[in-house]
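A single protein chain has been omitted; all remaining protein chains appear in their positions.
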Amino acid sequence: MACSLRVQGLSRQYQTRNGWRKSTTVQAACGVSFYIPAGKTLALIGSSGSGKSTVARCVVRLERPDSGEIWLGGVEISRLGARSLRPLRSRIQMIFQDPTTSMNPRMSASAIIEEPLLIQQRGTRNERRERAASLMVEVGLSADWLDRRINEFSGGQQQRIAIARALALSPKVLVLDEALSGLDLSTQVQIIQLLKNLQAAHSLTYLLISHDLGAVAHLTDLLAVMSAGRIVEQGPTKEIIVNPQQPQTQTLVAAAEHFKKAFARAQGASA
Amino acid sequence: MPHRSKLRYLLAAVIAMNAAILLAGFIAPYDPTEQNRMLAYAPPTRVHLSDSAGLHWPFVYAQKADFDGYHEDVTQRYSVRFFAKGSGYKLLGFIPSTRHLFGVASPTQIFLFGTDAYGRDEFSRLLYGGQISLAAGLLATFITLFAATIVGTVSGYFGKWVDESLMGSAELFLSLPWFYFLVGVRAFLPLHLSPTAAFVLIICVIGLIGWARPARLVRGVVLSARNRNYVVAARGFGGSDYYLLWRHVVPEACGVLLTQAALLVPQYIAAEAVLSFFGLGISEPVPSWGNMLSALQQYNVLVSYYWLIAPALALTVTSVIYWRLADAIHHWLQSHSI
Partner (left out) sequence: MKFLARRLVRALVLLVGVSILCFGLTEFAPGSFFDEMRLNPQISPETISALRTHYGLDRPLAIRYGRWAASVVHGDFGYSLAYNAPVAPLLWARAKNTLLLTSLAMLVTWVIGLPLGVWSASSRGGLTDKVAGSVSSFLISIPEVVIAIALLALAVRSRAIPVGGMVSLNAEDLVGWQRVRDVLLHLLLPVSILVLSGVAVVERHVRASVLEVLDAPCIQAARGFGIGKTRMLFRHVLPLAANPAISLFGFSLAGLLGGSLLVEVIAGWPGLGPLILDATLARDLYIVIGAVMLCSVFMLAGNFIADVLLLACDPRIRAGEPDAA
C-alpha cells in the first residue's frame, strides 16, 4: 500500500550563538510546500545553503519544524511527540550522503541492517538475521558478506547497505539526502537503477535531495527548485527542464547538460 | 604487529606484578608487623650459593650484632627451604595457610632486603606495602574514571546549561594546585583514623580530586560522537537516548579511558606514597611504600642503611611498567583506528 507525502508551509530557523553576544537567526526554510503522490518521486534541487537538507530532516522528523504541516499518508506528523512518533517512524526512512559516517564503522553489515529491527523490537534474533540476508540480496550484495565490517566494503556497496538498512522497517517513503553525491559516476548509475527497481517492487515514494540536476533527472517525476529557503519553481521534470522559468533553474539546467552526455556514455559502458 | 606483541608483554608484566603483590602472604617469609628488636637495621642476609667445595644448595649464616655492625656467624649453616612452614597468614584474605615460598629454620632469619628500625623484615613489608599502594592506585583510578565518564557523558550529550555548569566546575578544579589541594583536603579531614578508614578516605580523596581532566576528554569524544550521522540515523529509527549512549556514544570513549587509566594509576600510586610519606596517608603499623620511605627523612638512615630505599625501587619499577603500558596502548589505539 503506497503512501503519499504532502508538505505545507514548512518553516524552520536556526539560532547561531556567538559567545555572549546576541545570536543571529538563519531562516533555513520558509513556507516550503510540495506534494508527492504515492509511488512517485520528487527531487528537491538547489545549491548549497538553499535549505534542502533542513526540509529533509524535518520531513523525517529528525528535527521539528517551527511551523507548517507534514502529511505522511493521512497522518500529520509535524507536532507529534517522540512516543506517538515511534510507530510511525517505520513509514519514512532516510538515506544519508556519506555512507562512512552514516553507519558505525565498528559494526558489521548484519548489525547495521538489523539495528532498526532491534530498536523497534521486531522479530526474534533469527528472524532479524534472515531479513538482513534477504535485504542484502535485494540490494545486489551477497548474503555471505553479512558478517563483514562496514569499512571492508567499497563506497557503492556501503551505500547499498545503507539502503538495505533503510528498507528494514518496510517504509513507504524514502528520503535520499544527497545519497548519490559521494559516489563516482558509474556507481551512481548502478544505484539509480537499484532505486528504480526498488520503487517498482515496493511502490515506494521518493523524496530526492540533490544539488546536481543531471544525476537525478532520470529518476524523478517531479522537480522542485529551492533557493534561499524557498521553492522558486516546481512541476513535472520534463516541463521544467525544457522550459526553465526562474534564473536559478536555468543555471541548474545548463549545468546538467554536460552530465547528460556523461550519463549516456556511462550507461552505455555498464550495459 | 610490533605494537601488539609489545602490548602483550607489558600486560603480562602488569598482571604478574599485581599477582605477586596479591600473593604477598605466600611469597613473604614473615609477618610485616613482626618485630625483632635485637636485629634492628640488619643488612640484607647474604644467600650463599657455593662454598669451598663448589656449588651448594642455598644457605645462610646467622647474623650477630657487634659493636661495629653486623657480622655473619660462620659456625652454623642454615639451608634455605622452599615451601617452608612459617607464621600463619590468610592467602588472598580468606584462605588460612602456614606455607611460605621460602624460609629458614629458626632461630635464624632470612632478610632479603634487611630490616628496619624495629627489626621488621623489609622484604615482607615491601610486598604487603605493595598491596596497599597498588590497590590505592587502582581503586582511586577507578573512582576518577567512573566520575569522569558520567560527568563527561552527561555534559557532552545533553549540552547547554548542564554542559556549561559542569565544565565550569571542571575548570575550577583544574585551576587549583592539585597537590596542595590534595594535601589540604586530606589534612582537613580527621588525622587519626583506623587503617581501613584511612585507606578508604585516601582513595576517595585522590580519586575525586582528579576527575576534571579526564571528564573534559570524555566530553570531547561524546560531543563529536553525538553529531555523527549514525547516531542521527539511529534516532531516526526511534532509538532512545539511553540506547544511543550505550550503543554508539560511550564505546567511542573507551580508547580515551584506557589510555587515561594507564596514565593515572602510576600517578595515583605515587600520590598515595607521598601522602603516606608526610604522615597523611596510611600510618604505622600497616606498611605502605610511602610510610616505609619516610624513615629515610633522617640523613643517617639514608646514608648508612641503604637497603631501606627498596620501596623507592619498587615504586620506580611499577611506574615504569605502567607508563610503558600507557604508551603501548596509545600506539595500539592509533594504529587500530586507522
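As written, the chain order gives the labels A and B, with residue 1 at the start of each chain.
Here is the rule we go by: contacts are C-beta pairs under 8 Å (C-beta built on N, C-alpha and C of every residue); 3 or more make two chains touch, one makes a residue touch a chain.
What you see is a predicted model; the values in this text were computed from it and never measured.
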(request) Taking the whole complex into account, name the chains on display that the unshown chain touches. (result) B
(message) For a quick check of understanding: of B:194, B:240 or B:316, which residue touches the chain that isn't displayed?
(response) B:316
(request) Consider the whole complex, including the chain that is not shown, and state which of B:21, B:166 or B:273 touches that chain. (result) B:273
(request) Using the touch definition up top, pick the residue from B:49, B:92 or B:172 that touches the left-out chain. (result) B:172
(request) May I ask you to list the residues on chain B that touch the chain which is not drawn? (result) 171-172, 175-181, 183-185, 187-191, 266, 269-270, 273-274, 277-280, 293, 296-297, 299, 302-303, 306, 309, 312, 315-316, 319-320, 322-324, 327
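The working rule: only the chains that are shown with their structure count from here on.
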(request) Sort out for me which residues of chain A touch chain B in the complex. (result) 60-62, 85-86, 89, 93-94, 96, 98, 101-104, 106, 115-116, 119-120, 165, 169
(request) Would you mind writing out the residues of chain B in touch with chain A in their complex? (result) 228-230, 232-239, 243, 248, 251
